[in-house]
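Below is one structure, written out as structure tokens, with a few remarks after it.
The excerpt is restricted to a subset of chains, each kept in its original location.
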Amino acid sequence: MLRQLLDDVASGTCSPDDAVRRLRRLPFADLGFARVDHHRTLRQGMPEAVYGPHKTPEQCAAIVVELLEEPGGPVLLTRADEHQVAAATAAATELGHDRFDLVGTARLATAVWRPAAERPGRVLVVTAGTADLPVAEECRAVLVALGLRPELLADCGVAGVHRLLASGDELAEADAVVVVAGMEGALASLVGGLTPAPVVAVPTSVGYGAALEGVTALLAMLSSCASGVSVVGIDNGFGAACAVARLLP
Amino acid sequence: MLRQLLDDVASGTCSPDDAVRRLRRLPFADLGFARVDHHRTLRQGMPEAVYGPHKTPEQCAAIVVELLEEPGGPVLLTRADEHQVAAATAAATELGHDRFDLVGTARLATAVWRPAAERPGRVLVVTAGTADLPVAEECRAVLVALGLRPELLADCGVAGVHRLLASGDELAEADAVVVVAGMEGALASLVGGLTPAPVVAVPTSVGYGAALEGVTALLAMLSSCASGVSVVGIDNGFGAACAVARLLP
């Protein structure tokens, strides 16, 4: 980018004033309440995700539309409520973009438009319990939006370790594993000890007693005795999917 | 288990391929969203408890049914809301299993099916205040499901220590004591000093001021000057009952 611009200035194709203007204007569109980043996919390989909370439905819709109007990768609306999803869906449909996917509850949904082309990579999403499924589903939806086709292994918690060992071959052959677990989060260590693949651990807010809304699982995963496990924030299935997308070719 | 399987392979009763398959399939039933552990009772002597939160009523019902379809020990649905209880109860009844017990509120109930046969053991459940009763009731229901017949001593908090001392003989002769207390949780230390029996302390979220939703009682119980008191998570009457069941013959 920068080099191209400087070449243009040198060749006279672009005046210094124009260069300053282009530098300011090009990489994002300023909607007043949002500076929409049209180059994020190029720069990071990540989708542009619109984070729902604290935004009005109108703002959500406007940002989704702005993103879809430019060519690019997948567009996601995350942690959205039903009003935000409805507004964005209507606006996108009007633009000719049907919604590709919608997972989650009316209060905490992930919507997807314009998914990426399918790409290779054996990704496992493993959950400790059925209660961790909503987070795992968010992760799976984002992975699919990014072109991956993850397999889900639900309810493999360490209290019945044979349930996980039964999937030993899948673990050994995976290209990446996402571990989704609440309570004491021990599953991440166990999986980390069974696979040479990169392991991204997602602590969930599942549990009680001393689970502290996911903080215990978070700390436990960060302290894992299995080396090379890395961690994202509590209930952040979206972040884990993005981390996986970064590390697959 | 493992030894049996290897013997079968050696004797030709079971081919290696079958053995791998059996290892994978036998100890649990994979419902897709849950891997139901049919051997937990054998392995741990614990009931299989279905933890309600974050599950749909349908998932709760399906897991309860799966567990009841195989012979085994008690089946519990814990921390369930009324929809989960209703769905599981209906499904179990259809299968011919009447619900044995239901305690708690519409938002936080424990349901029991197929209780264990009665077993010996003098178990006391002691609470600091009347406000600790819901947790004590959960504990008592799980103990009963496990075949025990606990006695409840309510409202024995240390601010009126004579209320506890009056039950000194029961304490001295118990086989196990569960102490349920919120606020500063001091009752656990006092009981620990009055009985040679194993003491399992359950901090509760009762209290205000600096009770921190049970964290204060939890820390206090873990720091007890009475030696040999052990602790479970906040409001975890279920866990205390299981701990007692483990330690009684």
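Letters A and B mark the chains in the order given here, with residues in each chain numbered from 1 onward.
FYI, a residue touches a chain if its C-beta (ideal position, glycine included) is under 8 Å from a C-beta of that chain, and two chains touch if they have at least 3 such contacts.
Small disclaimer: the values here were computed from a predicted structure and weren't measured.
All together, the complex described by this structure holds 8 copies of its single chain type, of which 2 are visible.
Everything that follows uses one rule, which is that only the chains that are shown with their structure count from here on.
As a whole-number value, the distance joining the C-alpha centres of subunit A and subunit B reads 37 Å. Taken in their complex, subunit A has these residues touching subunit B: 129-134, 154-156, 159-160, 162-163, 166, 206, 208-211.
Across the complex, subunit A is touched by residues 23-25, 27-28, 32-37, 39-40, 43-44, 51, 53-55, 59, 63, 79, 218, 232-236, 239 of subunit B.
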